[in-house]
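Here is chain A:
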Amino acid sequence: QDQTRIALVVKSLGNGFFDAAAKGAEEAAAELGNVELIYTGPTAATAEAQIEVVNSLIAQQVDAIAISANDPDALVPVLQRAMQRGIKVLSWDSAVAPEGRQLHLNPSDTNLIGETIIKLAADHLPEGGDVAILSAASTATNQNAWIEAAKAAIPEKFPNINLVAVVYGDDDSVKSTEETRGLISAYPDLDAIIAPTTVGVVSAAQVITDQDLIGQINVTGLALPSEFKQFIDNGASKGVALWNPIDLGYSAVVLAHALVQGAEPGPGVTMSLGRMGQVTLDETSAGPMAVPFTFDSSNIAEFATYF
Partner candidate 1 sequence: MTDPILTLAGISKSFPGVRALHDVSLELYPGQVTALIGENGAGKSTLVKILTGIYQPDEGKITLGGGEITLPTAHSASELGITAIHQETVLFDELTVAENIYLGHTPTNRFGLIDWRRMRAEAQKTLDSMGAGIDGGILLKELGIAKKHLVAVARALSVDAQVVIMDEPTAALSQKEIEDLYVLIELLKQDGKAILFISHKFDEIYRIADRYTVFRDGEMVGKGLIKDTPQGEIVRMMVGRSVDQIFPERSAVIGDVVLEVSGLSHPTEFENISFSVRQGEILGFYGLVGAGRSEVMQAVFGMTRPSSGTMVLEGRPVAPRSPADAVEAGIVYVPEERGKQGVITGEPIVKNVSLPSLGKTSRAGFLRMAEEFALARTYTERLDLRASSLSQNVSTLSGGNQQKVVIAKWLATLPKVIILDEPTKGIDIGSKAAVHDFMAELVAQGLSVIMVSSELPEVMGMSDRIVVMREGHIIDTLENKGLMPETLVRLAAGIADEVAA
Partner candidate 2 sequence: MTDIPATGRQLPDRLDHPLKSALVSWEGLLVLVAVAIFIMNSFASPYFLNEWSLSDMTFNFTEKALIALAMALLIISGEIDISVAAIIALASTLMGFALQFGAPTPVLVLVGLLTGVACGAFNGFLVTGLKLPSIVVTIGTMSLFRGISYIILGDQSYGGYPRDFAWLGQGYVFWVISFELALFLVCAVIYWVVLHRTNFGRRVFAIGNNDVAAQFSGVRVDRIKFVLFCLTGLMSGVAAVLLTARLGSTRPSIAEGFELEAITMVVLGGVSILGGSGSIVGVVLAALIMGLVTFGLGLLNVPGIVMSIFIGALLIFVIGLPRLFQLLRPRA
């Protein structure tokens, strides 16, 4: 029984994004052969629940854990223990602090994402205008990084875009809806809402649709085509971006397998991502998978059938 057992741990089960990633992971497992994939995660996106999941994986003595973390720091001790017991650990999508993993796979380049989400709004505001960001939980590592990158990009590249507020919808549809409403009443001149989260962007687009603000406020951000198609169709959004979660899950498993096979990650090391090409790790042993992909009315129908 020398099967390689790789656990794909996600932030929370049931999220369409992660279900798509799991599909890619299965694909990689089949391609690599002799790999048993364990797709698991908590139901609520909390660090404590994820720690319990990791604990049981340690007890099962899996070979590798690939995790999208709910908290970059809180998972470090338990993942360190996993590494002490000989388990290979990598994070993907949402990072764990460097001491808690051997490498991290970013879905894309952080700065590029930050720039892209602003660009999605700016492209439809030639005169410039007011935009607001609706994020996920205030603790979400990746979202925060993108927002920082976006803020950094505005003065140089989009001087006439005015970021008026950053609010947090906690990846909860009710909270996101309320926050969107708050933005609309507080900033009457708002031109676009940028939601770099698949839950938030749907809520925001629904509010815009409900309040008949289509055409006045453009909703954009990161969205799963299958969940977001109708808002491109009805005009509430002119376009959104995302990377392919299937590719992300696939790449994570390929990397995990390489680690089990004895690959030594480290700054500057280049590793193969199978059909996705290669990734070169930076000084924190993190690397991007691919550039974000933009969906608009021209291509959304096609991609909605995939993920």
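On the choice of candidates, all candidates are chains of the complex that A comes from, given by their letters.
Here, a contact is a pair of C-beta atoms (placed from the backbone, for glycine too) under 8 Å apart; a residue touches a chain by one contact, two chains touch by 3 or more; residues count from 1.
If you're wondering where the values come from, they're calculated on a predicted model, not measured in any experiment.
Student: Okay, in this complex, which of 1 or 2 is up against chain A?
Tutor: Only one option touches chain A, namely 2.
Student: Hey, which residues of chain A end up touching candidate 2 in the complex?
Tutor: It is residues 13, 38, 40-44, 46-49, 51-53, 55-56, 58-61, 71, 73-74, 76-77, 81, 97, 137-139, 144, 168 of chain A that touch candidate 2.
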